[in-house]
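Report on one structure; see the data block that follows.
Some chains have been omitted; the remaining ones sit where they do in the full complex.
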Amino acid sequence: MKIAILGSGFIARFYAESLAAQRRRDVITMICARDAQKVKAFAAQYRVPYTATDLNEAVAHPEVDVVVVALPNDLHLEAVLACAKAGKPVLCTKPLGRNAAEALQMLQAVEKAGIVGGYLEDLCYTPKFLKSLASVKRGAIGEVLWAKSRETHPGPHSAWFWSKEKAGGGCMIDLGCHCVEISRNFIGKEVLPVEVMCWADTRVHPIDAEDNAIGLVKYANGAIGQFEVSWSFRGGMDLRDEVMGTEGTIWLNNFLRTGFELFTTGKGGDYIAEKAESNRGWLFPVGDEVHELGYSHMFTDMFEAIDQGKQPAETFYDGYIVNAILDAAYASAASKQWEPVKIEGWRGAKNDIQKRTYPSYDENYYLIKEEMLPSGEKKLIVKHKQTGSIEKREPAASGTQGE
Amino acid sequence: MKIAILGSGFIARFYAESLAAQRRRDVITMICARDAQKVKAFAAQYRVPYTATDLNEAVAHPEVDVVVVALPNDLHLEAVLACAKAGKPVLCTKPLGRNAAEALQMLQAVEKAGIVGGYLEDLCYTPKFLKSLASVKRGAIGEVLWAKSRETHPGPHSAWFWSKEKAGGGCMIDLGCHCVEISRNFIGKEVLPVEVMCWADTRVHPIDAEDNAIGLVKYANGAIGQFEVSWSFRGGMDLRDEVMGTEGTIWLNNFLRTGFELFTTGKGGDYIAEKAESNRGWLFPVGDEVHELGYSHMFTDMFEAIDQGKQPAETFYDGYIVNAILDAAYASAASKQWEPVKIEGWRGAKNDIQKRTYPSYDENYYLIKEEMLPSGEKKLIVKHKQTGSIEKREPAASGTQGE
């Protein structure tokens, strides 16, 4: 597999690190960005044989089999259209579009061209995520009721992120796209996202877009997907997922508390931990960022999919759904009420909401709760099916009220 | 100080444990509940000299100086009115009322009677909370932007909680009252809570009230107080607070991960950890529940306040504000939009919202972000004050775009 990378910024370097890792048989053959000087430096660092400053030229190059789009959000559409035109599989960084309309164009373009459109949602490929998702699918936590994902840090590194025009929004489009897709995976991709309630505000930075946001996404089966995002968090990068099911709980922490703790007075050397806000005191690095943040598994899945002529786990369709949910979130932040998720061409389940059935205690009662008393005996709280009256059943059954 | 306890259930026993702890000079002289048998058992266990099954009789007893109300929510008002009539200080468990109207009656009654009305919000007295609140007030994390509190467990122990009529609601009134007051303390009690957006649903239990809810409370200064509550959480009792400020972060965990970890095969004995869902596997107890959940500091504050003729940290007025916020939350869950918090007699700041001022980089630019490069040099992202254009300032300042 011969790879072209479009873009030479932060994320391009991250991708290159990942592609270069562990003696892969995939190689980067092309690097393309507008700034010729940066392209040159990148090519030297990662030993890339061909370079370009023109996107169409890069995509069309005969030594390019697949294209990785690592450009600012406002350039995704143009790049994807070029790939569709050239008939080359395209892997696009997140978010897919600045909004659902852009994402839909990209989705339609790759499907019409008959090429793979891979959505580079790395956080849906972290080892912890993959293993916990498999557990959820095997039923380890029962039915998922609530799936929260949180990503907060002190703000992005490149200037274009801070431009609402170029990015399509602020921290919500930048970080919320991760969170939305993580929750959606846990709840089930076949379940329709129905409506969104969102708060978003610009609290700290002198920008037009939001730098803090919280949203609730309601799914057809009643489950709630929640996102919490911020560009003003202090203390490093907080990346956590929490899932509540009827039979269990999952807590994932991808940064800050992963079993790697380092204290330094700062006197010993010039050590600077990445993403830390300081180079002294207690620091919480991640062992192998590329791998633990999902990049290795993501690219393996993408390339295997292309090789085998099938779809990867995260596709342009998923990217489109995420954009549609975020569109609803922005609408809700403005209207201050729940806003419907507008999806064209939903491919999941019909999602007639099913009424939940409750466990019966006996013919006349539902069981609300069963509790073990210190004595080892069970205490039950039941509800009469007809009257709705709530009663308790204790071992020695003497009814009382004053508690 | 001679104390009467009204109620003999779970929380009454918890209070009694707390009052009895550490050779206190305060003693319980009266126990009153409707069930004579339970009263008798309670009196024997805690060596209480006087008993009653009639509330007014208990309150009026000459050996009673102060009354602790540990009754179901629907009986708070009656008990408080009895105390007001008798002119005896009253400490009432949370929530104060089933709604703001009830709470307001109680507030007005104690203020008219000139007695102390203490609001027994134990989680605003945990050692961790008190110490972190003091840090926040000293400015350790700058301006508070967001204060979240979460309380989830598999559901309450007594039957009355599950009755919407008796409790005034479900997990939101039961657990949300804690969370709301915790967030409000961190944000500042003088700051007006303006409006609430809330999702609430009955997902697991066969009850009329909500068993899961999430809410956002917007304050006049722009801060957000968030609550997450559930009666269907699996894995024990999850009690966590998270606070984000402009200059720092606070994470408190009051249960499940407090530095006490125990694994048992279950073969060794009959050990049952409280609030755990199991008596084998990894268990996470709390060392001294009474103390660490705030009961000791709470009663000390209450009794000191009564002795010294001043107000405790948590008063009926606070309980009323909490009820007003929760009323707005219930309204929002029904209307699906932000609902105003309706407060009669606001005693805080006027809270004209102030426009935030941003740090200038120079005469023409705001500073968005300053980042340390691996080289040790600083990279800056700035915004033009007039044009809004976002630009970067790098050490060797060669402008690029393609990242």
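Order of writing sets the chain letters: A and B. Residues in each chain are counted from 1.
Here is the rule we use: a residue touches a chain if its C-beta (ideal position, glycine included) is under 8 Å from a C-beta of that chain, and two chains touch if they have at least 3 such contacts.
It should be emphasised that the depicted structure is a prediction, and the values quoted were computed from it without experimental measurement.
Copy number for the full complex in this structure file, with 2 chains shown: 4.
In the analysis below, only the chains that are shown with their structure count from here on.
Note: Cα superposition of chain A onto chain B, rotation of 180 degrees, nearest 5. Centroids of chain A and chain B (each the mean of its C-alpha atoms) stand 31 Å apart. Across the complex, chain A is touched by residues 7-12, 33-35, 37-39, 71-72, 141, 145-146, 152, 154-160, 162-163, 197, 199, 201, 203-208, 212, 214, 216, 218, 222, 224, 226, 230, 232-235, 244-249, 270, 272, 336-338, 356, 358, 366-369, 371-372, 374, 379, 381, 383, 388, 390-392, 398, 400-403 of chain B.
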